[in-house]
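Every protein chain but one is kept in place in this view of the complex.
Each chain carries a letter (A and B) given by its place in the written order, and its residues are counted from 1.
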Amino acid sequence: MDKITLSHDVAVSESGFMFLPTTGESFTVNATGRCIIGAIQSGRSESETLKILVAEFGVDERTAERDLREFVSQLQRYHLAQTQDNK
Amino acid sequence: MSLGSRKRYERPTILKQYSGYMNKVGNRSGLAPTPDIDGVSIEKMVEQFGSPLFVMSEQAIRMAQRRAYRVFKTRYPRVQFAWSYKTNYLDAVCATFHSEDSWAEVVSGFEYNKARGLGVPGNRIIFNGPDKSEEDLKRAVNEDAYLHVDHFDELYRLISITESLGKTAKVAIRVNMDCGVYPLWDRFGFNLENGEAWQALKRIMATPSLKLVGLHTHIGTYIMSPDPYRVAATKLSELARSLQTEYGHKIEYIDLGGGFASKNTLHGQYLPAEGVVPTIEEYAEAITDALMQHATSPSELPMLILETGRALVEEAGFLITSVIANKRLADGRKSLIIDAGVNLLFTSFWYRHKITPVRDPGMVSEDAALYGPLCMNIDMVRESISLPPLNLGDLLCIHHVGAYDMTQWMQFITLRPNVVMVMQDGTVELIRKAETLEYIREREQLPRQLSKNNVVG
Partner (left out) sequence: MPQAEGKLKVAVTGLNATDNPGPGVPVIRSLRDAFGDQLEIIGLVYDTLEPGIYIPGLANRFYQIPYPSTGLDAILARLLEIQAREKYDVLFSTLDTELYSFRKLAGELHGHGIATYLPETEQLKLRGKDQLSSFCSQLQISTPKTIVINSPSELNSAVNEVGFPCVVKGIFYDAGIVSTIDEAHAVMNKMRYKWGLPLIIQQCLKGDEYNVCALGDGVGNVVGAVAMRKLYITDKGKGWSGVTIFDKTLLELTHKIIGALRWKGGLELEYIRAPGQSEYNLLEINPRFPAWVYLASAAGQNLPAAMVQLARGKKIEYFSDYKVGTLFVRAAWDYISDMSRIESLSMTGEVNG
């Protein structure tokens, strides 16, 4: 599984607002997205993050995996995260 | 963690904030969900009849027709609506309009026969359009229908037919004129300003087998102002007066066709249609006011016929569709693929339909391109629409699709789905069965030379 790291020292506020001090950009993140960012920040692997999503939200693992993939690709698009291919 | 205390799952979303573009009212989509139609759960209907699914509301049709009658009849003594078949000719829809005292307005032999098949007598059918075959005209003359003549070739053909049948036909002419509307629909009927209309009327008055009963016009479609109707009603009233002065002939009715704008917003329009288009009261005021001004006494007033289609049925139709896939486009924009495309939603070429989620939409929304299921580049329902995150299988409700979508739909790439009607008693009736492969193949014939043995053998 891929290892995901955040490129910035980001802080998402309680409300879901995220301001990047290094670039001046701001983003809004919903509760599910906050949960994922939190997991990545605390060093969880992709599979651990999936487990957290399933436990927190009661979503099925397939859906969670598909949505996590898209969310991480959005993070990359915004230059907020990198992934390392761990074969 | 117990199931009950789990947080609601919404697809994880991160949105970059751009000034000038961010307006989701604090990230709420502003979209109220549409869980039901006339109290009947959309999810239940889809469970039973599949997706995509067209839903018509009997109540909405009846309410619209009754309101239209009320609005016009409180302003004018004699009003008759005629249901425009081409707008939606599903039997159940037409029958509902007929039971609300609407005649039939047809524009082809096929539509004429459909109306007759529903039991509409000839003397409650208005036959319009440029293409009426010899056979169509004969049937209409024999059944005493109202024939609205579109061009001179038709007029001469009709003279021959009535003379050979030894019958009299009830005729009106369709007139086109300058009402200040762009574009001028001069391809239908006889032009008023260049004298052609008067020439046609003269020819009819000189033909004993033709009885001139009315004057008809249809000035255009989606007319955004009541004024052109005032102009049209005035000009037809003046034409009627000329007939009276020249021939002492009194016509029975003036038919102002249709063309009222509806609540669907056109692609080029910035403001939502509901905010800018006139109400039916405003159209009625303009039309009846003009007609009244030309009357010498109330008993002299011709009957007013209206062929309103779109404005009466559009809001009674819904298209329920489900999400097939979520996709990111190459530039990062979100896109959704749904199972109803331009094959079912012809009107999406010109309308920005109101589209709402069926379930509570959640807290965030994001702009997305909305694509239909066809493997064709033209199949785009909307270039950009703000929608909440949707999971596979989630339902969307496309509003105001009762007009033209169920007549202009295409059997292209895939088959047409079920159409149901939510009845006033709360039951749901299937009014057009989904098409099947057999239904399509039944019309086809494979040449013997290409039969299976020869091709595969």
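In the analysis below, a residue touches a chain if its C-beta (ideal position, glycine included) is under 8 Å from a C-beta of that chain, and two chains touch if they have at least 3 such contacts.
Nothing here was measured: the structure is a model prediction, and the numbers come from that model.
Just so you know, the chain we are not showing touches A, B across the whole complex. The hidden chain makes contact, of the residues B:Val276, B:Leu392 or B:Leu430, with B:Val276.
When the omitted chain is restored, the residue from B:Gly166, B:Gly268 or B:Pro447 that touches it is B:Gly268. Touching residues on chain B toward the chain that is not drawn are 17, 19-20, 22-23, 25-28, 30-32, 182, 225, 266, 268-272, 274-276, 354. Within the entire complex, the positions of chain A that touch the omitted partner chain are 13, 15-17, 19, 26, 28.
Methods note: only the chains that are shown with their structure count from here on.
Chain B meets chain A in the complex at residues 1, 3, 6-17, 27, 326, 328, 332, 362-364, 389, 391-392. Partner chain B is touched in their complex by these residues of chain A: 16, 18, 25-33, 35-36, 53, 55-59, 63, 67-68, 70-71, 73-75, 77-78, 80.
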